[in-house]
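Missing here is one protein chain; the remaining ones are kept as they sit in the complex.
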Amino acid sequence: MIFSLLVYAAPHSHQAAESAYRFAVATLAQGHSIHRVFFYGDGVHSASALAAPPQDELDLPARWQALAQAHELDLVVCIAAAVRRGVLDANEARRYEKPGHNLREGFELSGLGQLAEAAIQSDRLITFGA
Amino acid sequence: MSHQKRFLVISRHPPYGSCHARDALDTALTSAVFEQPVTMLFMGDGVLQLIQAQQPAGIQQKNLAATLSALPLYDIEQLYVCASAMQQRGLKAEDCVLPVQLLDSNAIAELIRQHDVVLSF
Partner (left out) sequence: MMTLHTLNRAPSHAALLADCLNACHRGDALLLLEDGVYCALNSLETPLQLPDDVSCFALEADVAARGLSGRLLANVTLVDDAGFVQLCCDHARSISWF
């Protein structure tokens, strides 16, 4: 089956962010495909290149990046939710004249329409939220 | 889009105190822009979004009820509310910024079954 995931919780603040990752791993292990993982609301923080959790804690942005690389996943971050929360790519940093950009490699900013598209194209859409 | 899916957006939080209400609404509007049939259901504290005369200027937020009023312009005309949520909060259909249909639990369970995708905020 074709799955898409909606991640609607920030790492560390809510377990949902980690549950989503574990679900993605299990989905792929079962031989299903993932059309898109869409990060919305506080979920955009999973896409930060600046998150620096301690060594003995889960580094979700790094895990997602590695999973995306291994399986060619489409990790999409809602641009409106992201820029409000200070998760910017180089383009947005330039547009808003911000001193830096922090969107992690492997993620891309795009519109909320990508969530609708994911729901349309996938057999199953699961939300992990808080 | 090559095919259509029936979207149900369930909104369960009050406006302004968190972004959930806004996010639910944006999701509904965006899905409608993608030409999918969209239904909105307000449950729990979500019914509080429908109270009239909201004036959020003092808290630096956009008027959510005003945006809700635009739903019909996006062809989102199926607006439902949980009857018991309304009753528990002392609200009536006449208090709402938009015409809404009240549903009991059985009707809500049935409504869910009529949709392909359910997004809940």
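Labels A and B are assigned to the chains in the order they are written; within every chain, residues are numbered from 1.
Assume a residue touches a chain if its C-beta (ideal position, glycine included) is under 8 Å from a C-beta of that chain, and two chains touch if they have at least 3 such contacts.
Just so we're clear, the structure is a prediction, and the values are computed from it rather than from any experiment.
Peer 1: Just the residue numbers, please: which parts of chain B touch the chain that's not shown?
Peer 2: Residues 10, 12, 43-44, 82, 85, 105, 108-110, 112-113, 115-118, 120 of chain B touch the chain that is not shown.
Peer 1: I need the residue numbers on chain A that touch the omitted chain, in ascending order.
Peer 2: Counting over the whole complex, chain A touches the hidden chain at residues 1, 3, 8-9, 15-16, 19, 22-23, 25-27, 29-30, 32, 124-130.
Keep this in mind: only the chains that are shown with their structure count from here on.
Peer 1: Averaging only over C-alpha atoms, locate the centres of chain A and chain B and give their separation in whole Å.
Peer 2: Result: the chain centres lie 26 Å from each other.
Peer 1: For chain A, which residues are in contact with chain B within the complex?
Peer 2: The contact residues of chain A facing chain B are 6, 8, 40-41, 80-81, 111-113, 115-117, 119-120, 125, 127, 129.
Peer 1: Touching residues of chain B toward chain A in the complex: what are they?
Peer 2: The touching residues are 1, 3-5, 7, 19-20, 23, 26-27, 30-31, 33-34, 36, 117, 119-121.
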